[in-house]
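A protein chain is absent from this complex, but the other protein chains hold their places.
Labels for the chains are A, B and C, by order of writing; each one numbers its residues from 1.
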Amino acid sequence: MTVLPYLVAGWIFLIGVYGLVTSRNLIHAVGCLAVTQSSTYVLLLAVGYRNGGTAPVFSDAPTDSRVVDPVVQALALTDIVVGATVTALLLALVLQLRKRHGTVDPDALSELKG
Amino acid sequence: MDTARLLPLVVAAPLLGAAVLAATGRWLPRLASDLLGCAFAAATAASALLVLFRAGHPGPGAYPVEWVGGWRPVGGSGVGIVLVGDPLGAGLAALVSLLVVAVLLYSWRYFDEPPRHHTGSFPALILVFQAGMCGFAITGDLFNAFVFFELMGVAAYALTGFRVEEPKPLQGALAFGVVNSLGAYATLLGITLLYARTGELGLAQIGRKLDTAGPDGLVLAAFVLVTTGLLVKAAAVPFHFWLPDAHAVAPTPVCMLLSGVMVELGVYGVARVYWTVFAGPGGLAHPAFTRALLVLGVLTALLGAAMCWQQRHLKRLLAFSTVSHTGLFLIGVAVLTPEGVSGTALYVLGHAGVKAALFACTGVLLDRYATVDEHELFGRARGLPVVGALFAVGGLALCGLPPFGSGLGKAVTEEAAGHTAGWLPALYVLVSAVTGGAVLRAGLRIFAGAGRRPRDQEGEPETTGEEVPETGQRLGRIPAPLVAVPAALLTASLAIGAIPAVASAVGRAGALFTDTGGYRRTVLDGRAAATPALPPPHWQTTGVLLGLLSTGLAIALAALAVRHPARTGRPALLAPVRRLQSGHIGDYVAWLAAGTALLTVLTVPGIR
Amino acid sequence: MSFRFRLWVFLVGAAGFAVLFAVACFGLPAFGSGHHPYGVRAVRASLNHHTANVIASVNFDLRAFDTLGEETILFAAVLGAVVLLRQTQDERRKTPEPAVVHPRVRRFALLTLPLALLVGLYVIAHGQISPGGGFQGGVVTATALHLLYVASDYRALERVRPLTVYEIGEAAGEAAYVVTGFAAVLAGSAFLANVLPFGTLATLSSGGTVPLLNAAIGLEVASGVVVLLARFLDQAVEIEEPGEDEESGDPREIEKPRESQGPGKPRESEEPRGCGRPKESEGPEASGASRDDDNRDDKRE
């Protein structure tokens, strides 16, 4: 348990990269990139977790209750938005590529070589 | 008002401009939206220059430091984001801004037909790009650097794929986007590891905390992961594959920015992170860093030069020359001396002007002849003597001809590198000669029709240079900005090398940059870093002679190639290297993973 | 490179990465036990500024500059998508055909629509005191609008979605954030400083500039996501390339699996979509608002 969340993050990163390397469809590749990115959320939040901590949202008066790290959560939020926008942009590129190249198979893209 | 207050404006001003352009662009005539874009870019450049001026003059506190939102640290620990206007960072922001102004002027008459109802979108994206690059240059916070890294990435992907009617830009932009995003995620994993260890995000704070303990596997992993993303941006071998694909196909004004400053910001990031975070006793030992970057730098320089020589697609040729020069910059950073840093900074300054000017000249060819293919253009541009002269001067400056800024940078860097390994100056001469020679060869063929017409070779995969003009139709007359901008850029590059005050300012910047303790004290404690007294970089006899030697070699190479196209065209020995540049995204990602492993192997001894 | 070789290169790299990362993991503090100096300071700073949701405080106060960058990433991506997915010279638009929709689906969607909009706006407004905020609320609001597409058809959606307004809204959100930052400078403080009175903890007006910046983000994200989805929908439904055949214009054919997961959306008996809402199509906005999109007028025969 002490390292499991970290290792899971590493696994997600690697499997996502594996998907990118072996992908035969660019849309699928963009999906794999999104998977890869989710490893960063997992690692961020795992790092910020504290045993027995509650969410860092206070209802009224400040209490001494133990809270998990709010900073990593803010970073993860930023990260999620970044990920979604990058995905959108790459999908837009794939979509146009399909129109101009007639394929979404990376093996068939042949314009840039050497 | 305190000059430090200007620091956030260097990022905010172009963003405001972008928002205004995005909102009103649809109703503005082309001229108005271009003017507006130029005005915002120029205002940003002015504030960056003001900060730089202030940073260049020692006062109370060596350079401006601004905590955004007024969250000043108490007792060395804060909760905010810090922006640091040290001379090198502020100087880069100023360089970016000035180049953006030049690019916006250049594209004034460039795209004949902006996307309908979205007239302002091109300048708006350029302004966002500018904000991202400036933010990356001046931030003193690791996560903030990641945000700006992504910001410049997103703007750059969109700009690269701007001409959606063509298949090539889309493919290049996609490879660019996927590989760079992946690198950014690796960086974020590294940042998270550092946060888990130190509980801090500021560069100075992380560095201080790391130094309270010895280095271990976690520090190594954090270094490798953070550096991976930055090296992807810097296009170091084997992370470089995206660069030629993207730079060769992006609209020419965008190429000027990508090759001129964005790639160099990756090198800057590596140096900045190492010097502020990992240079202390708790970080990565100096010899390990030097070895790793030296190996990658030499590989990058050689491979870039070899590929550059074999290209016939002009923009691709220039892109590979950027790869090759990035290798030289990495070597300058690797030697870990103030001289190496200031030499590299001068080199980057000079190179930015020269490379942007060369791309600008290529853009003229593209729009006039609808091709940037060296073979097809053979002798066709005889009627453009001015552009030809600019192209030739750019080629000579790329070789390191004194007194260009690129020449001074090369001289100072190779001198500094020579202290680390005696053979490094030879590499600088060789690489400058080959890349400069390739440019001169293309110039001789295209603008003078010199030598014999080269014949196409069969059987090898290659990218030829047929393109569609980026203006609405082929240019008949060359509009003034398309010539004035490269001329101004080359003049600026000349001035950087010729005016001693620039060199001494850069020398001071390099000294401050490499003062790890001084940086942390200035940022966290508000105490002035003592300006180290070092002899400013200047022209030395050896440097001048080596510069002349590489220029001479380049001219000889170009002349030989023009005379005997068949024998000098494409050595069969290099065919496997050529084939690696396959245009396949899966390949590039696989190389990225392998590069991370290589970096690990090279740096492992640094934690013992 | 052959597939084989590529896989080998990857496997070598992956092995290196795996070893490196595993070593790092065992060097990390055990899960749930790390110390978080920055986190502790952030909680204190947030409560000092009377912001109950510490994450909102980090995002919009302590590290507001990060959020400016993040907002701009979205802004740039939307701008980029608008440029990349523009209708090129050789493409034309076709009018999406009225689709058929089951009355129960429509009733469900029309009921959920105002509810979802309300939830979205609520989440935006309460960003500084409860989980959620501009991002989450913005995305929910934007997605809620698209329920109209489920309830009726693409043309109905287009009528409530004058894209120009949303594109300006997006830019306005971006500008509002920057201007709020500048205002602090004019007030004599640092850029993006929290210069407003902090109010009472856990009330709507608490947190000083946090609600303002939060609202700016909400506006930006909601408009941005609408524009983004609109671009993709346009490509999927309306824009046609030369040589592309006429075909039914309903992307939900491939979304069926998603829908079938939700309750109350059977598709047994269907009626022509759009018939149930004749009023809308005769309203004043039908002629004006839907025509703002790129050169629709000249492309539609």
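One rule holds for everything that comes next: a residue touches a chain if its C-beta (ideal position, glycine included) is under 8 Å from a C-beta of that chain, and two chains touch if they have at least 3 such contacts.
What we mean here is this: contacts and distances are computed from a predicted model.
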Looking at UniProt, which of "Sarcosine oxidase subunit beta", "Membrane bound protein complex subunit mbxM", "MrpA C-terminal/MbhD domain-containing protein" or "NADH-quinone oxidoreductase subunit N" names the chain that isn't shown?
"MrpA C-terminal/MbhD domain-containing protein"
Which displayed chains the unshown chain touches
A, C
Checked against the full complex, the residue among C:Gly13, C:Pro96, C:Gly133 or C:Gly218 that touches the missing chain is C:Gly133
Spell out, residue by residue, where the missing chain touches chain C.
53, 55-56, 90, 123, 131-133, 135-136, 139-140, 143, 225, 228-229, 232-233, 235-236, 241-245, 247, 251, 253-255, 257-258
Residues of chain A touching the missing chain are 1, 4-5, 8, 11-12, 15-16, 18-19, 23-25, 27-28, 30-32, 34-35, 38-39, 41-42, 45-46, 48-49, 53-57, 67-68, 73, 76-77, 80-81, 83-84, 87-88, 91, 94-95, 98-102, 104
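The rule is simple: only the chains that are shown with their structure count from here on.
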Using mean CA coordinates as chain centres, what's the gap between chain A and chain B in Å?
27
Just how far, in Å, is the C-alpha centre of chain C from the one of chain B?
33
Residue list for chain B, restricted to those that touch at least two other chains:
143, 147, 150, 154, 157-158, 161, 164-165, 189, 193, 195-196, 201, 579, 582, 584, 586, 589-590, 592-593
Residues of chain A that touch at least two other chains are 13, 17, 21-22, 47, 71-72, 75, 78, 82, 85-86, 89, 93, 96
Quick check: in the complex, which residue numbers of chain A touch chain C?
1-7, 10, 13-14, 17-18, 21-22, 46-51, 55-62, 67-75, 77-78, 80-82, 85-86, 88-89, 91-93, 95-96, 99
Parts of chain B lying in touch with chain C, wherever the complex brings them together
5, 8-9, 11-12, 15-16, 18-20, 22-23, 26, 66-71, 77-81, 83, 115-118, 121-122, 124-125, 128, 131-132, 135, 143-144, 147-148, 150-151, 154-155, 157-159, 161-162, 164-165, 189, 193, 195-197, 199-201, 216-218, 220-222, 224-225, 579-580, 582, 584, 586-587, 589-598, 600-601
Touching residues (chain side chain B, partner chain A) in the complex
143, 147, 150, 153-154, 157-158, 161, 164-168, 170-175, 177-178, 181-182, 185, 188-189, 192-193, 195-196, 201, 244-245, 248-249, 310, 460-463, 578-579, 581-586, 589-590, 592-593
